[in-house]
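Yeah, one chain of the complex is gone here, protein chain that is, but the others are all in their spots.
Presenting chain A:
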Amino acid sequence: MTCILETRSLNKEFGAVIAAKDLNVQINKGEVVGVIGSNGAGKTTFINMVTGYLKPTRGEILFNGKSIMGHSPRAITRAGMARSFQVAQLFPEMTVLDNLIVALAAAESARPSFLSPLRSDARIARAEEILKEFGVENYRNSLVTAVPQGARKLVDIAMALIGNPQMLLLDEPTSGVSVDEKTDLMDTVMNAVRQHGVTVLFVEHDMDVVERYVSRVLAFYSGEIIADGEPAAVLADQQVRDLVTGHRPTTKQGNGAS
């Protein structure tokens, strides 16, 4: 399999605090990788470094074989790596539709037009298709601040996917979403991801979600990766059970929902 993302001895220090220590990761094209770990384990730091939000103290990051060290978030996005956030990053004074239209315009060109209208018929039609694809068409004209958390998360992820990225990093896509909504949300996201043929890496605290959707798990603890492998093996690992997941009863394994 072809490697899409590779980190070599990636380190991040905040003064005396080591947030990431010698992270060596290889993600192959088409994989769906789950990142688990307790709070402060370095999961979000890892995503932030890979997407250019944080500058690593040392190490190397390669995307499609090319170094992206020191690249800006926009350059990394343009290179084909998109992300969503723990707290959905949207434009709060715009409607859901307009949020998507802005994302569509950004995907079309890095230099927005000075005079041609942003809300073109073509963009509105495409945005409506996306609303349907993500099941949020009922919120078309609502301000994003007025829609439920789950819908906001979906809009955030939809905006990240609009630029047709090769890889998508999701930072806790189900955080703040009710237990009942989690599966629906993840099913919607994973269906969209499959259609776009995107490699996915997502941070998740809910082990049921991890078991259900990923093909591989990276377990973080105190800035280091303590286990890397198939979900069943990683979640059964004694060190992972001691330090990350606790001694939870194991559930059935499955790769992807309907």
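Methods note: a contact is a pair of C-beta atoms (placed from the backbone, for glycine too) under 8 Å apart; a residue touches a chain by one contact, two chains touch by 3 or more; residues count from 1.
The definition used in the following text is that contacts and distances are computed from a predicted model.
Hidden from the displayed complex is a chain whose UniProt protein name, among "Ring-1,2-phenylacetyl-CoA epoxidase subunit PaaB", "Amino acid adenylation domain-containing protein", "Sarcosine oxidase subunit beta" or "ABC transporter permease", is "ABC transporter permease".
Note on the undisplayed chain: of the listed residues A:K55, A:R74 or A:R194, the one touching it is A:R74.
Within the full complex, the residue among A:V33, A:V102, A:A127 or A:M167 touching the omitted chain is A:V102. In the complete complex, the residue from A:K12, A:K43, A:R83 or A:R152 that touches the missing chain is A:R83. For chain A, the list of residues touching the undisplayed chain reads 51, 72-74, 77-78, 82-83, 85, 89-94, 98, 102-103, 105-107, 109-110, 112-119, 159-160, 163.
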